[in-house]
Structures are given as C-alpha cells and as structure tokens.
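Complex shown without one protein chain; remaining protein chains in place.
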Amino acid sequence: MTQTQDTPLLEVKDLRVEISTKAGSFYPVNGHNFTLNKGETLGIVGESGSGKSMTATSLVRLLPKHAAKVKSGSIKLEGRELLDLSEAEMRKVRGSEIAMILQDPQTSLNPSFTVGEQISEAFRLHAPGPKKTMRARAIDALRKVKVAAPEHRVDCYPNELSGGMRQRVVGAIAISCEPKIIIADEPTTSLDVTVQAQYLRLLKELQDDTGMGIIFITHDFGIVANLCHKIVVMYFGRIVESGSVERIFANPAHPYTEALIGAVPKLRGHKGRLTTIKGQPPAPMEPLQGCPFAPRCEKADSRCFAELPPTLDADGDGEHLASCWRVLDQ
Amino acid sequence: MGLRTALMCKKFKEYAVLKYLARRVASSLFALLVITVIVFLLSHLSGNPVDALLPDDASQEQIDAFIRDWGLDKPLWQQYATFLGNAVHGDFGTSLKWQGEDAMGFVLDRMPATLQLGGLAILMSVVIALPLGVAAAVYKGTPIDNSAQMFALLGQSMPNFWLGIVLIWVFSVWLGWLPTSGMGTIYHAILPAIAIAWFQVSALARLTRSAMLEVLDAEYIKLARVKGVSESVVIWKHALRNAAVVPLTYFGILAASILTGSVVIETVFSWPGMGWVAIEAIRGRDFPVVQAVIIAYAVIYMISNLVVDLLYVAIDPRIRND
Amino acid sequence: MLHKKSKFSGAPKRVLTSMLLAGTILTAAGVTHAAMASEKVVIAVSPLGADSNLYWTTTGAFIFPSMQTLVGNDAATGKYDNSQLAESWEHNEDFTSWTFKLHPNAEFNGEWGPVTAADVVHSFNIHTGDDAKLSGIKQLKTATITAVDDHTVRFDLPSPVPNFLFSHAGRGSLVIYSKAQFEAEGIEGYETAPAGSGPFQYEGREVGQSLTFTTIKDHWTGVSPEFDEIEFRWVSEPSTRFAMLSAGEAHAVTLPRDLREDAAEAGQSVLSSSAGAMQSTMLFTGQFMNPEAEETRDARTYAWADVRVREAVNRALDRDGILEVLYGEGVEALPVYTMDPRFPGYSQDLADRFDADYGYDPEKAMALLKEAGYPDAFDNAAIPLVVTSLAGNPEFAQMAELVQAYLDVVGIQTEMREQDWATGNTAIRGFTADFVTPMRNAPVRPAALGVQIFFTDQASPHLNVGDPEINDLGAKLVSETNPALRDELLQGMFTRIFDGYAHIPMAAVPASVVVNSDLVEGWSFPGSTSSGLSHYELIDLK
C-alpha cells in the first residue's frame, strides 16, 4: 500500500460507540476525532470510566458483541476504512497492522501455553513460515524486547515469569508482526517504578527502530509527558481537549486537563492516583444538560450547567482543541 | 507439546509432584482398607448364604458341610482377618454362584465390559457436554443457552432405567436401528451408553458453562482476539484449554457415578459387566463375588481420581508449580 | 481417525484424544460378528440362579438341551415316557427297588461312545456327592445303585418311593454325564464342554449372557430339529425380553402375565404348556396348628394361629378377580396346594366344596373375625405379607398387593415386608418365621411329595404347619405302599388341610412362553421342568 505524506496512519472521525442495556443506552465513545501519524505517539488520558479503553477496543473492532456497537463515524488506517472490512479481513488487521498491549500483564498471558507458543501464534496467523523457524522467531522477538536468556524463557509458562518479564512478553507478542500501530492500554499500571521506566524506554526504542505509531492509554500525565507527541484528554466519553504535549502542558485549556496535570506528583515515578479531583464522574445513563464536568468544576458558571460546550479552537490554529466555554472567554 | 516442554522448564518441581502423588496413593489405600471392613460386615449382616445357595430341602449334613467349607462358623474378626489376608493377594475365594470361578478373576473378566460401556458413556457425555456448555457460555442468555441447559436438565430428570427402556423401544423395536440388548458389536453399546451418559451431561455441561463464562472474561482472551485469532480458536483453544480444568476436577465423581449408573443400566440391557455381576451376586448371596466387585468398584474409582490428579497437574501449569 | 481433526490442542487435546481412543479401542475390542444366523433359534429368559456346566452344583432349575435324564415327559400330556435314556423301567411291589433299561442305541454327542449303565452309576455318584446342591435329591441320596448289565441299572431304596420316576423326569435330579469324558478330561472337561446325549450339542457360553447349542445331525433318537443352533439369552428385564421378541431378535421369550397379554395383542403368539406347570399359594408360616405350641407360645401371638382368622382370610379374597389379574383368564382356583388331578390323592369332593367353603364372602369373613375377637384379642394383629422382588416371580408382588387390598376391606390388618428369598428362608429354617409368604410348586410335584414338603415334618420340617393329624398321616404315607391306601391317606391329609384353612391356595397355572409369530409356528412342551421349558427340538419354525 502506498502511503502519501498527507494520509495519516490512523484517522478517526466522529466515532460514536453505543452501549445498550435493558435500562437504556449511552455513548462511552462520543464523537471522537483524532489522527495518528507514522512514528508518532498519541496519548489518550482520562480517569477510569472515561471511555479510554472503549476507544481502544473500538479501534480494533473488539467491542463486546451484543452490548456495544459502533454507531457512526469512521476509522481509517492508511486511508482504508476499517469499519467496512469483513470480520475475516479485520482479523488480518489485528495483530499484524494494529497490535495491542493490554492493561494487566499478570492476566493477559494465557496460563496454559508457553511463552513461545503464544508468540508464535501471531506468526502463524500473520506471517506463516516453516514450523521449525517458529521457535527461533519467538526467541528473536523476546530478544527484541530485551528478555534475558530468551532461548530458555521461550519454553516457560507465564506463571514462571516475573511481572515485568511478562509485560515484555506481551510487548514481544505485540511487535512480533511488526505492526504499524501499537495500542498500549495502561501497560504499566501494575508494574513497579523501575520496571515501568525500563518498559517505557523499551517502547520508545522500538518505535525509533520501526517507525510505528503508538496510541498510549493512561491516566497518568507524568507518563504522557515523557512519551507522547500528542494528547487526547477524555471525560465522560468525550474528548474534552486535544493537542500537542507541549501546548497542553504549557497551556491547558480545559479545567479537567488542568486538574489532571495538577494531580501528577512532583516526585516523578510515584504512582499518582487521581484523588485530588473532587467528586465522581456522572453515572453513564444519567440525563445530562450542560457540560458533564460542570458539577466538579471549580470554574463552572450557569452556562456550563445549561449548555454543552462545542469543540473550540483554543490557540486559533486548529492544533489545540478543547470543549470548554472558557476558551471563548480567553 | 505441553507436558514435554514443561519437563524441560527447570522450575518444574518433579519432586513435589511425586510426594503429592505418594500422599494420594497412601490415603487411597487407607480408604480401601476401611471399605474392606464395611464390605465384609455388610455382607455378613445380610441373609445367610446357606439359604440362598442350598436347595429348600437341603439336609443338615449338607448345611453343616457348607458352613464348614466357607468358614461361616468362625468368629467374625477371624473371618475378617482371613478375608483381608487373602484379599491383599487378590484372593476373594471362589464364587458360590458361578461354580469354580475365582471371585476376583470373575469380576476382572467382566471389568472390560463395564469399562467399555463406561468409556463410551464418558466419551459421549464429554462430546455432548463440552460443546453444550461452551455454546451455552458463548451464547449466554440467548435461546441457545436456555435450550442447552434444558437438554442437559432433561437427562438429569429421567430415571435411567426408564430412559433405557424407552430407548430400546424407540431405537430397537420401532426404528430397528440398534440391537435391543446384550453385548457384541459397538452398536450394542450405544443405547446403554446414552442411557448412562445423558444423566452426566447435565453436571458436566453446567460446569463447563460456568468455567467458560469466567475464562471468557479474562484478559488473555482479549489478547488472543487482539492478536487476530479467530473467534472459534479463541473459544476452543484459548478459553476451553483453561476452562477444561474445572470439569476435569469433576471427572473423578463422573467416573464413579457412571460406574454406579452401570449397575442399573447393565441390568436393563443385559450387559454382562460388573454392575450386572454385582446385582446377580448380591441376589445370590455370593459373598466372595460381592466383596470382590465392590472392592473393584472402589479401586476403579480411586484410580480414576489419581488419574484426574495427574491430568490436573499435566493440564494446568499453575498447579504444577504450586 | 475422526477425532484427529479436533480443534483442541495441547494437553486437553491429548486428554480427550486418549479418552476417545480408549473408548474406541475398548469398544472395538468387544466387536465380534453381529449377524444372526438365520437358522439359529434364540430364547430369552430371566437369568438362572446359577450359571454352571456342572448340573449338580446348581439347584436344577435348568436342564441343558444337550443333556438327558433317564425318564422323559410326553410333550402333549406330560405323562412319563421313554423319550429320554431309559427304554423301559419296572419296580418291585413295595417301590423300594427300581430297574431301568437303557436304550441300546443311545450314545453321547461327540466321540464319547454309547450311553451305558456305567455312565449312569458315574453320574449318580457325582449327583449325590458333597458338592451337589440339587433340589429334591434326598431320595436319591439314600439309594444304592447297581449296574446290572451294560444297559440296565437298579436303584435300591431303604423305604418305598412310589414317585421315584419324578426324580428322573421333569425334576431332573439325575442327568447323565459321560464317564468316558470324565476319565479322559476330568472335571475340567465337564466345565468346558460337557458331553450329553440329547439332540443338541453344547457349543459354549458367554458368562451371564448366553448359552449356545448346535443341533446334532442323525441323532440316535431320530429327532431332527429344523434349525442348526439354539441360543439361550439371560435377560433380567421383562420389557427388554419383550423388546427382543418384537424386534425379531428372539424367537421365544418368557414374560410376566400382563406382558403376555400385551404381546398377544401386538400379534405375537402365547404358547402354554400342555399340562399345569406350576401351583401357587400363600403359606402361613410357623407351626400355627400345633396345640403344644399353643401352650409354650401364646396362640394369640399370631393372628393366623386362630382358624377363624385363617378362614376369614380365605373368605375375604375374590379369587376369580385375583387370578384373572395374576394369570389371565381361564386359570382356575386350586382347592389345595400340591393336590393335582394327575397324581394320586386328588379329591373331587374338595374341588366341589371349594366354592362353598373358600368362596368370596366378605360378610362371613367379618363375622368370623368378630367371633375371634380380631383384632383386639391378638398381640400382633397385623399380618406381614412378604413381597420378594428379587426371586424372579414377578406375580408375587402383585399377589401380595391384591391380597392386602382385599384383606383390608374386611378389616384384617396387614403390612408389606419387602424381603429377599434368603432372609425369608433363614427365618423359615430357623422356625422364627412370622409372616405369610407366596410360594410356588414348580414343576408340580407328585402330590405325595408336595404335601410332605409343604405341610408335614417329613420332607422339609421347617415348613411343617404343626398339625399332629397331618403329621401323623404323613408319617404313615412314607411307609405305605398300597396305592389305594396311599390315595386314602393323601385325601385325608388334603381334607385336613382344606378344612383347617391351613393355607391360602391360589391357582394351578400352565407354563407359558411367547413366540414371535413371524418366526415360530408352534412348540409343544409339557411344562414338566422347573423352568417350565423343555422339548426344544419340537420348536416349529415358519
């Protein structure tokens, strides 16, 4: 596939995901717009429940079958519309073009298969080759993610590995088929600080080697700052602010973003929990008027409670967007 | 590849497994010992073999000779000691009913028939219950789930002898597809195996379903999907592989209850296995055979439990290392 | 193999595969040829009490069609005939010496030569040995046997045995094995394949399943069955036997009464034995008619120790209804258990009086009970009725239920006691029996034999009802040889039993077998054996 300069790696437009339950339906992903270019890292930041993971899942079309579905919008991978692909075609995309690293390394490896088996399964599906080479390729993949003694580890079961090691294995699986995009869904939350740092460095190195795009999902602005080029901040299923790292850190346009940045502890590496924002996000099906963040917002006024703010251009160049009435005031 | 690679993995704690097995064997042997006592006492509490085996008008000399021959005049504990001593060597005496047959030998002769039937029944219940349970889990809350559960429940709600007779009439007499009874070809085994298996399907399918439900929520299932693995491979390989451990633990009980089921079903289908021997021997007060057959049942049960333990270790790396 | 395509992988695949394999292999191991030879006759009956080729170690319930006894029964009348090994016989005046002449051309199947007196003596010895468990060999045990010449044997008995032929006919106390085979192969030879002299040859058995015989060509009797093989299948469930019959898997099966009716409705044929094969009754147990026992043991202990209660019990029963349910239409009530018109001692008078004295009369029954002071005058007013499902008499359970229902109407209290045969026998033998139990007399014994077994202290003392007069008559009968006087003694005993309401007689019933009407034309058999079946060579195929 040819890729021209102006075709982004991934382009998401007006993406809406609907979850329907007996009690009603709601949109955990509500009108997303963002793009990801080659070699770029996009951070999706938000509290738990804000719809980050749902966004990631909808990108690979793995939403819970009966409960959730993409209501509208478009996901284009190098100009190709993913939402139009058949399930079989989509399976080819998963793993080989878009890979994913899941939240919990403790449970995201299948306990019943060896590390080698799980890595080579991806090869078998996307880059078949002689059976004999599978093991060698698996070892190779392990080596790439800097697992020590990969010849040995390849035959181990997940429970025989440490947490950090497991996370590397998950990484190995993700990069094994040299995907164009890796979606990393809070890949480091359960790791300790040093391992976390090592792992992030590793991801960055891999990106430098292969030029892949990374979508990094986290609640931790501390990580985002070091790793990402662009940031998307999510609240209650909506993108409330987006833009480059530098601009957002320098000049957060949305009070929520502000609060999130404020929640990053000064001492880097400490696992910050977003406890400093008062109150709770609204319940999914709660009827809402106005800005969903308004009840928790210190700067909210009557307009905030009355009307939902549209997406506004914060810096006037279209590169930094936010949905907050305050942008108009500036 | 599983077990071999596991052996290669240096963390594999062979020693612990052996120790565990040794403990299991020892406790099984103890259980067996208690069972010999129960069996011995029960068969001696029940009707006098003299009256079951000698004719109505037997003479006193005949009766006396019989009692002497079978040691029925000795004190009970002495009879037990003799019994146990011989039993250890597999000697349960000769059958009273099947003249000249060594009791345990006779039971062992019939064992293949029961294992064959039980094996087929287990096979059937697994082949039916696993997909049923998996389908019920995958399509949870849909009509597929409901009808799968209904089908399973049905088997648990029919007396097996009744089901057996209905099967005979429907498939042998009216449709003429299968032989009514007896043993011979594989066709003879189908109906009795169904009659035994259906009852088990329920429990097995139920376990499979709940285990699958739990596993399907796991992260590694999501990861498999993310890798681009097809849904059927996700279910049958990634999920079932992990869910299988739960129904497997039920296998010990399954084996026992299939053997128990065979007692009734073998009678209905004239299947000359151990269940049939058990009934005939108890009716005939054939002490040696009754004892041999119960011990044989117990041994089969215990062996199948040991096998389950072993499989358990083989199938689940988590347990292997704990 | 099919399951190779299974989508499982790793260990569960191996587990399942090995199970599949185990199942398949085990099943395949049992696979033999299924095809049923068209000339093989299959008869399905309930399993035997004992499964052995050594006849004398069984209770004698089933005589192999390959084996013969000395005396036969006529298929049409049930009378003794010379269709078996003895060509003729005679006895001395007081029935203490019986001489049998063997058919000179009789020979054993296989290569074991002619049947001679030596074979009879040899067989006699093993049949009366220590390990013999046969019913009714008491008389035989007291006999001495002499080979008079090659084809003549003589039995000498210490006391008169007018019914000696019965032992050699249907009762089958002595079947003739080959001495030559014993000398050549020992007891193992008998165990693996006993040679007999009947029109069939032992072929083999599947323990607990079946027993197969092949037809002999040019049998010495000239009998020539029209089929090549006969197989007996042991099937305990009546409905399974019925299914086998309906599916054409069996030519003939034995069925309980109701199923016989159903089978007949379904177009199968029910064949009955030419003569009565079985008598049934319910017996009071304990020596309830013993006046001495009344002193030592309170006569009030058991309700049936009072003759009025016994009469009331008999009066309370609508025999016509009960018998129709149990045995079907046309089966008549039996005036006295063990009495049979074929044998001496038959009393037409009792048969005539039966309706008057035993007829259904609930009012009379209630009056009698009132007179006896029932139930208040008895310690144990409730009468335990034994139900034994394990004994292979399917009608007994129903008999007990029906009797209970009728007794209930007139106010006699009963309780069902589900009890296996051995437990009941232990109680009876130990003289501790305190119940009313169903009983059958099959094959119908000569009256003189039966009455001694079931009512006196002569043949089996534990079944003695304790009546001094009956015992006295029984004792006289043992030594009496004059036929007229014997007849008189027997009639006296029957009258006493009848008048004393010493039991609850039920019926004389022919043996029945149901044959597949598409396969079998007919079969006549006299019902003279324990199983009721014999004369398999007469099975007439379509």
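Every chain is named by a letter (A, B and C) in the order it is written, and numbering of its residues begins at 1.
Here is the rule we use: contacts are C-beta pairs under 8 Å (C-beta built on N, C-alpha and C of every residue); 3 or more make two chains touch, one makes a residue touch a chain.
Everything that follows uses one rule, which is that contacts and distances are computed from a predicted model.
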Undepicted complex member, UniProt protein name, chosen from "NADH-quinone oxidoreductase subunit N", "Membrane bound protein complex subunit mbxM", "Heme exporter protein D" or "Glutathione transport system permease protein GsiD": "Glutathione transport system permease protein GsiD"
Option from B:M104, B:A148, B:V229 or B:I279 whose C-beta touches the chain left out: B:I279
Touch criterion as defined above, residue of C:P114, C:P199, C:P256 or C:P443 at the omitted chain: C:P256
Touch criterion as defined above, residue of B:Y20, B:Y80 or B:F161 at the omitted chain: B:F161
Sole residue of C:A243, C:L350, C:V410 or C:L519 that reaches the chain not shown, by the stated touch rule: C:A243
Subunit C residues that touch the omitted chain in the full complex: 237-239, 242-243, 246, 256, 258-259, 262, 265-266, 318, 321-322, 324-325, 387-390, 397-398, 400-402, 404-405, 408-409, 416-420, 422-423
Contacts of subunit B with the absent chain, listed as residue ranges: 27-28, 30-32, 34-35, 38-39, 42-43, 45-47, 153-154, 156-162, 165-166, 169, 173, 199, 202-203, 206-207, 210-211, 214, 246, 250, 252-253, 256, 259-260, 263-264, 267, 278-279, 282, 285, 290, 293-294, 297-298, 301-302, 305
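The rule we apply is simple: only the chains that are shown with their structure count from here on.
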Identity of the chain that, by mean CA position, is farthest from subunit C: A
Chain closest to the middle, measuring from C-alpha centroids that were averaged per chain: B
Centre-of-Cα separation between subunit C and subunit B, whole angstrom: 37
Subunit A-subunit C separation of Cα centroids, rounded to whole Å: 87
Residues of subunit A engaged with two or more neighbouring chains: 112-113
Overlap residues in subunit B, where contacts from two or more other chains coincide: 1-2, 241, 315
Subunit B-touching residues of subunit C, taken from the complex the two chains share: 7-12, 14-16, 19-20, 22-23, 26-34, 47, 49-52, 54, 57-60, 130, 133-136, 138, 141, 191, 206-210, 233-237, 239-240, 243-244, 246-247, 249, 390, 420-423, 425-426, 429, 453, 459-460
Residues of subunit B touching subunit C in the complex: 1-3, 46-59, 62, 65, 97-101, 106, 109-110, 112-113, 115-116, 119-120, 122-123, 126, 165, 168-169, 172-173, 176, 179-189, 232-233, 236-237, 240-241, 244, 248, 267-270, 272, 276-277, 279-280, 283-285, 311, 314-315
Subunit A contact footprint on subunit B (complex, rising order): 1-2, 5-6, 8-11, 218-220, 222-230, 238, 241-242, 315-318, 321
